[in-house]
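Of the protein chains in this complex, all but one are displayed in their positions.
After this line comes chain A, so read on.
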Amino acid sequence: MTTVRRPAESDRDPGLQPERTRLAWRRTTLSCAVTAVLAGRQVLHSGGASAALAASLAALVFLVFLWLAHRRMLQLGAPRPVLLPARSALAVVACMVALAVFGAAVVW
């Protein structure tokens, strides 16, 4: 559980924007988990050492995403959260592209 810091009354945010954004990150992490599991399932069918390596690659992508999301969720605890660092956005993109390239390589 992340602790939710309560902003000062003058900073009251009627839209609960940081909360909603935090939940969006959580939803996305869940989707990423499902996709990573599907990717792992794909290679484990074939078996062998290379399959184990590929499965750990999928797990690694998920862990990187989890870490990115966790860091961002901590940032969102501030009363006035900073803009999403573009580096994080690019890292998310890199995770997705890695999954897709991985998938293309396996399917092929």
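Quick note on the criterion: contacts are C-beta pairs under 8 Å (C-beta built on N, C-alpha and C of every residue); 3 or more make two chains touch, one makes a residue touch a chain; residues count from 1.
Here is the rule we use: contacts and distances are computed from a predicted model.
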{"item": "Name per UniProt, for the chain absent here [options: \"Membrane protein\", \"Transketolase\", \"NADH-quinone oxidoreductase subunit H\" or \"ABC transporter permease\"]", "value": "\"Membrane protein\""}
{"item": "Hidden partner chain, residues of chain A it touches", "value": "13, 15, 17-18, 20-21, 24-25, 27-28, 31-32, 34-35, 38-39, 41-42, 45, 76, 80-87, 89-90, 92-93, 96-97, 99-100, 103-104, 106-108"}
